[in-house]
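Here's the structure we're looking at; comments come further down.
For chain A:
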Amino acid sequence: MSDNKTQTQPIPGLPHVKSPGAPQVKTRILNAESVAEIQKKMARYPVRKSAVLPALTVAYRQVGYLNDEIYAELAAITEIPKLQLAEAATFYTMFPKKPRGKHLIMVCDNISCALCGADNLLRYLEQKLEIKVGETTKDNLFTLQIAECLAGCSAAPMMQVNHEYHENLTREKVDALIDGWRKEG
Partner candidate 1 sequence: MSDTATKDQKTTPAVEMVSLTIDGRPISVKKGATVLDACRQENIPVPTFCWHPKLRSVGACRMCYVEIEKFPKLMVSCATEAMNDMVVLTDSEKCREGRKAIIEFILLDHPLDCPTCDKGGECDLQDNAFEYGLSDDTRFAFRKARKIRDKNSTFDDLQIGPEMVRNQNRCILCYKCVRANEEAFGEYDIGAYQRGHNTEIDAAPGGQVASLYSGNLVEICPVGALTSSDWRYKIRVWNTQTVPSIDPYHADGANLTLWKDATKVHRATSRMNDDTDDGWISDIARYGYQIATSERRIKAPLVNKNGAMVEVSWEEALGVISRRFKEVKESQGAPCLAGVVSPNLDLKTLHAFNKLFRGALGSNNVDYRSDYSNLPTDADSTYGFMASRSFSIDAVASSDVIFVVGSNLIREHPNVHLKTRRAIFEKLSWLYTANPIVTKSADCSTDEMIYNLGTDEVFLNGVTLSLIQQGLADKEVDTGKIETLLIPNTLEKCAETCGVSVERINECAKRLANSKSPTLIAGELVSNSIARENIAKSFYNVALLLGIVQGKRGQAAVLAKAANSKGAEALGLFPEISATQTATLKNQFQSFPELAGANWDAMLSGAQGEDIKAMLIFGANPVQTGADYNHIKKSLESLDFLVVADLKETPTTALADVVLPLSSFAEYDGSFTNLEGRTQDFCAGMKRIGASLPGYEALNRIAQSLGFSLYADLSSLQDEVSELLDSYNAPERKHFLMESHFQAPPAPQENSLPLFAGDALHHFGHWTEMCHSLLEFNPEAALEISADLASRLDIQTGDSVRVLCDRGDKGNKGEKLILKALVSDILEGDTLLASHNFAAKPVNCFTSRDSRVSYVRIEKIEKQ
Partner candidate 2 sequence: MNKLKTISRTDDYVVLSRESRPVPDPGVWGMLRTTVVAIPIGFITVFKHLFRKSVTIEYPFKKRPMFPRYRGLHYLERYEDGTERCVCCGLCAAACPADAIYMEPMENENGERLAKVYEINMIRCIFCGFCEEACPEEAIFLGQEYEFATDSRDGFIYNKEKLLVTHPRPENTLKKMWRKVRRFF
């Protein structure tokens, strides 16, 4: 028990004020840098619960996905109940809950792209990668997802791969891209 904490006044909505400061937690998945970063971000917030999203983001950046074990480790670091971390993480669909491939392919299927043949493109990708939408290839290279409008309507159909736009897509272009990434490994 540390002695420097006698002044903490409980704040409504905040559960558990046990020992602030930097507790020594053993983590299996999260590395020391991530733990240090989370603890640094924690210091910015007067109410501990506010640090839920920054903590989840740090963990996601390092690991690439979130699961129960990671929530447990984050809970030990941040002293936010595991439950609230899991609630927040499941609320945001862009935190993946299982491992993703190296290349995240997000194909826009909104109106402009759909009119320009996004459905065909998607079916072609499924066929080429031998997976369905939402799945990851066996070699953990590609994950295929559908995205809402990515504001690339002027060059439809388009897809976003790892934060990069690939526009005016044709089968040949897609072949070239995928084969290129496959060669990269």
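Convention: a residue touches a chain if its C-beta (ideal position, glycine included) is under 8 Å from a C-beta of that chain, and two chains touch if they have at least 3 such contacts; residues count from 1.
With respect to how the candidates were assembled, all candidates are chains of the complex that A comes from, given by their letters.
This one's a predicted model, so the numbers in the text were calculated from it and none came from an experiment.
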item: Options 1 or 2: the chain contacting chain A in this complex; value: 1
item: Residues on chain A engaged by candidate 1 in the complex (per definition of touch); value: 1, 3, 5-10, 12-13, 15-18, 68, 71-72, 81-84, 86-87, 90-91, 93
